[in-house]
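Before any comments, here is the structure.
Removed from the display is one protein chain of the complex; every other protein chain stays in position.
Chains: A and B, in written order; residue numbering restarts at 1 for each.
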Amino acid sequence: MNQRLTQIILLLTTIIFGLSFFTGCGKKTGTGSEPELTWATWTTNHSDYLDYNEQPFFKELQKQTGVKIKFKFDVIGEAFNLLIASGDLPDIIQYNWYSRPGGPEKQINDGIIIDLTDAINKWAPNLRAYLDKHPDIDRDIKTDSGKYYCFPFIRGDEYLTVFEGPMVRKDLLDKYRLEIPETIAEWENVLKVFKENGIKSPLSLTTEFSRGFYSAYNVTEDYYLDNGKIKFGPIENGWKEFLQLFNKWYKEGLLDSDYGTVDKAILNSKISSGNAAAAGGLAGSTMGVCITAGKELNEKFELIGAKYPVLNKGDYPEFGQKDLLYNPNSGAAITSQCKNIELAAKVLDFAYGAEGHMLYNFGIAGESYEMIDGYPKYTDVITNYENGDITASLKRYVVSVDHAPCIQDVRMYEQRLIYAEQKEAIRVWSQTNMAKHVLPHITYTPEETEIINEVDENIKTYVSENTMKFILGLKSFDEWNSYVETIRSLGIDKIIAIKETALERYNNR
Amino acid sequence: MEKTNSYSVKYRLKKNKWAYIMLIPVVLYYFIFHYIPMFGIVIAFKDYTPFKGIIGSEWAGLKHFISFFNNMYFWRLIRNTVLISFYDLLFNFPAPVILALLFNEVRNRHFKRTVQTISYFPHFISLVVMCGMIRSFTLSEGIITNFLVSIAGIERESLLQNAKYFRAIYVLSSTWKEVGWNSIIYMAALSGINTELYESCEIDGGGKWRKAWHVTLPGIRNTIILLFILRTGALLSVGSEKIILLYNSSTYETADVISSFLYRKGLQEQNWSYGATVGLFNALINLIFIVLANTTSRKFSETSLW
Partner (left out) sequence: MNTVIKKQHAAHGLRREGAGERVFNCFNYLFLTLLGVILLYPLYYVIAASFTDTNYLISSADKMLLYPHNATVEAYKVVLKYPLIWNGYKNTIFIAAVGVLVNMAMTIMGGYYISRKDLLFRNFIVKAVLLTMFFSGGLIPNYLLVKSLGLLNSPFALILPGAISTYNMIIMRSAFDAIPSELTDAVEIDGGNDVVLLWNILVPITIPTIMVLVLYYLVGHWNSWFPAMIYMSDKERWPLQLVLRKILIETSELSGEAGSDVQSIGEAVKYAVIVVSTIPVLAVYPLIQKHFVKGAMIGSLKG
């Protein structure tokens, strides 16, 4: 009995003691030499290093700028919201400020981040010079009222804005004496030949990678620009024609019978095992991965990118995939709680200068890269990483692999793509007029955001659900008109109108 | 114990003073870690933004409730949530009880131990991996599809592409993953049954079935009823993770539930107030269900939660 009692008392004290002891304990953080800047980012530091201060990039950044920086990683989603809610803001937050509800202007008005216009003009000579040279980007990274809100992530070359498209097994084309298909009719023929020769699902793709084929009908799955007007693809006639094509291919067994359920992993397995001979996907995680795995099973395996298909032979593809040079995913903003705005701005501006540019894109001279005939070539440290994954290897030295507030260098990307097929695919996929059709970074007022949020999700759900029904033959094309009507009744016109006003404001910047 | 009711509060406090002392940390815990944060519910009635905080955000009245009720998918979400949850209850509630009863009939101890230990393995495999397996097994050439085509003569297709199969796949895969794990509690309850009852039942000439019916089941009845009542209080809570891993746009018709809808909505915007509104709505409905279940149980058996 006494023993039992002691046990209980012990437990109780553990609880109470635990509470009070650790109440005091939490406060001891931040002792020692205070870091001069704090920087929160959604990116992850490399798991090879227990402490980011050992990771070459972060070590070198602090050395070269001469500023001690305390980083906080993985600040994304819930963690980001909690950071904002906690009220203790770091000096710099690297996040997608553009997509925050109400747009970046609201974040400034709410007092979370500061208007960077003065800071960039005064203390960021490198970025300033770059923006003066590139007025299009300058316009894209501002708010409607002309304020800067972040140090942006910019792709330094148009080459970097294209990374997705249709692909096909070159060795099989050769085997059956076929040309690389260019028109939808040629594609159909190629797929038929594949089918006749026993390939289970000649064309396999996920719904999000179907772009290659609806592009032929001059639509996208989302909003796009057509002669300065904003349109919503899934209610256009081109979309109906695309659905009819896929419906036909699905019925004939040319399109994968698992079309609705294929995900990226299953897609990769279908391509690399040869169950599918044509696909849509990304240059990196589809093409690169499949070539490595496919070659292991079949020495002849050869996967190449095909041009975005067109309807009439000889036409130049109008639609395709294209990102903008400014990608808002990783804008580094300075918060309202930053004590030394000048220092923060200077540290961030470092990335846009000559030295910083090399560090962000190539790492440390003589260690991770060497200048050979004016070309920064990665050394063994990068290319001989133990399990051959160059992306993981690069991440230790080079943060522009992920999105980071800097200018991404095309020479980094060239060396990252390990197969010649990938480089060629990007060149081929770039041959479209998509640049004319991509919506620029327009921003909305809080009221507009509220209207969009109210209906946008319903429209997207309705569209994706019905897209699948039409393709799988669960819904007849007789119902096309009522489908369009429903989307209209959900308020698509209201959204398009909002987007057009926002576009007008954008053009007036 | 009715007799104590007539004594004064002071006497009763003194008589069971240790019970009350042991209660103190429990009450403190619930107060600090549940009741203090509960004021956060008010954000359902506000336009909450993290920066302004819970107190500083503007009031929005019933705006979010109205917006949720008027959503074109409202009824479909409710229907799918309730149906998936209901089938899950219908199937996965009795399954572990039955499994435990079957284990109980096994006399070979090594066999029993082995199978029992195996049965709880799947609980530890992460949902992502599990759902990856399910997705590949139900492709048009997958092993489950092959089996069903040859046994039940269904049409060959990707099963997860057909809205009609979604609920069955969802519920049966939960059985796969959790039946062994969930039977553990019943195994424990079974071991508490007085063996003499079995003996006297046998002396009365009772066979296996009578023993199961008159001794085993009544022995774990309380546990069953209690867990059942608790389960009814989760009728509107189908988690989003598994749904999102298994569904696709061709199965929204039967698969889209409240939580997956919120997840998709949350991708565009972290709408805390809207989420809190839906959470509050769920809680209220669940509360009604559990009160109903408890009242019913109290009427027909001794067992009740309160």
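A few points about this structure:
Throughout what follows, a residue touches a chain if its C-beta (ideal position, glycine included) is under 8 Å from a C-beta of that chain, and two chains touch if they have at least 3 such contacts.
From a predicted model like this one, the values you see are computed outputs, not experimental measurements.
Across A:264, A:346 or A:436, the residue that sits in touch with the chain not pictured is A:264. In the complete complex, the hidden chain is touched by one of B:30, B:75 or B:213, namely B:30.
From the options A:142, A:169 or A:416, the residue with contact to the unseen chain in the full assembly is A:416.
Interface note for the absent chain: among B:45, B:170, B:247 or B:272, the touching residue is B:272.
Annotation: of A:163, A:319 or A:470, A:163 touches the absent chain (contact as defined above). From the set A:136, A:158, A:252 or A:389, the residue in touch with the chain omitted from the display is A:389, counting the whole complex.
Hidden from this view is one chain, which touches chain A at 1, 4-5, 7-8, 11-12, 14-15, 18-19, 22-27, 29, 44, 46-51, 72, 74, 78-79, 81-82, 85-86, 163-164, 264-266, 268-270, 272-273, 275, 282-286, 288-290, 292-294, 296-297, 323, 329, 387-392, 401-403, 416-419, 422.
Mapped onto chain B, the interface with the missing chain covers residues 1-2, 4-5, 9, 12-13, 16-20, 22-23, 25-27, 29-30, 32-41, 43, 50, 54, 99, 102-103, 105-108, 111, 113-126, 129-130, 132-133, 136-137, 139, 141-143, 176-177, 179-180, 184-185, 187-196, 198-199, 202, 207-208, 222-223, 226-227, 230, 233, 272, 275-276, 279-280, 283-284, 286-287, 290, 305-306.
Quick note on the criterion: only the chains that are shown with their structure count from here on.
Chain A and chain B have Cα centroids separated by 37 Å.
Chain B makes touch with chain A in their complex at residues 22, 25, 49-53, 67, 71-73, 132, 135-136, 138-141, 157-158, 160-161, 248-253, 256, 261, 264-265, 268-272. Per the touch definition, chain A reaches chain B in the complex via residues 8, 12, 15-16, 77, 81-82, 84-85, 87, 101, 110-112, 200, 207, 257-261, 263, 265-266, 449, 453-454, 456-458, 460-461, 464-465, 467-469, 472, 474, 490.
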